[in-house]
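With one protein chain withheld, the remaining protein chains of the complex are depicted in position.
== chain A ==
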Amino acid sequence: MNTSVLKKIWRPFLAILLFIGLWEVATRLFSIEEWLLPAPSDIVMEARSVIPTFLPHLQSTVTLSVSGFLIGTTVGLGVATILHLMPRVRETFFPFIIISQNMPIIVLAPLLVIWFGFNALPKLIIITLACFFPIAVSALGGFTQTNRELVHYMKMMGANKAQLFWKLELPHAIPSIFSGLKIAGTYSVMAAVVSEWLGAQKGIGVFMTLAASSYRTSRVFVAIIVAMIISLAFYGLILLLEKFFIRWQQKGENN
């Protein structure tokens, strides 16, 4: 198990090391200015000095994106359930959900700021919206794709609507819901950082804009890398949860 993971991982890992090495050498060789493109070593140095002041920003962004993610997940699952159990309502609203899924939510941000001010609320709304759509769509997809033979079995056995939902449709949709959760997890960090650009006291987005406006490019890189790490950590956490929930699934099988 462990050796196979190592086998899979060493090539990409080596590629990254090589890339960083080339980057370092290139910035020195062509003496590129730090404000234009800092060398990896500059970024590491900057990170070490700036991390203590950076921590509150980090904490603020993580709290924001986790809250938004949780609210978005709850609302997304709730709405998907309601739409699924009420076919008429679904027929009416599902097209809107699909359309709005393809809209860049972030364009709503200025409007939300006008309505709700520069506090946490408009940011939470944006993150919630960004997480809501992939989860609602994937859950609804999972519910409707429930194996017909299993549905027929349950109906023949006299299952009522609630039993059909809790015992069959919901567990059947879990793999599908998790693919939505993974997308939403990544979106939530992105939406949090971008919404902080609009104005906030704290957050990685704020830290980033401050650093960028004073051309402290190394700092911008530190913020970028930290945002990426948070995003990956979310993803990994959701992956772990998925492993736990879908441990019944055959390897390589998806249905």
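Basically, contacts are C-beta pairs under 8 Å (C-beta built on N, C-alpha and C of every residue); 3 or more make two chains touch, one makes a residue touch a chain; residues count from 1.
To be clear about the criterion, contacts and distances are computed from a predicted model.
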- One chain of this complex is not shown here; going by its UniProt record, which of these names is it: "ABC transporter ATP-binding protein", "2-oxoglutarate ferredoxin oxidoreductase subunit beta", "Septum site-determining protein MinD" or "Urease accessory protein UreG"? "ABC transporter ATP-binding protein"
- Message: Given that one chain is not shown, which residue among A:K8, A:K167 or A:K243 touches it?
- Response: A:K167
- Looking beyond the chains shown, say which of A:S67, A:T144 or A:Q249 touches the absent one. A:Q249
- Task: Could you please point out the chain A residues that touch the chain left off the display?
- Result: 147, 149-150, 152-159, 163, 167-168, 171-172, 174, 246, 248-250, 253
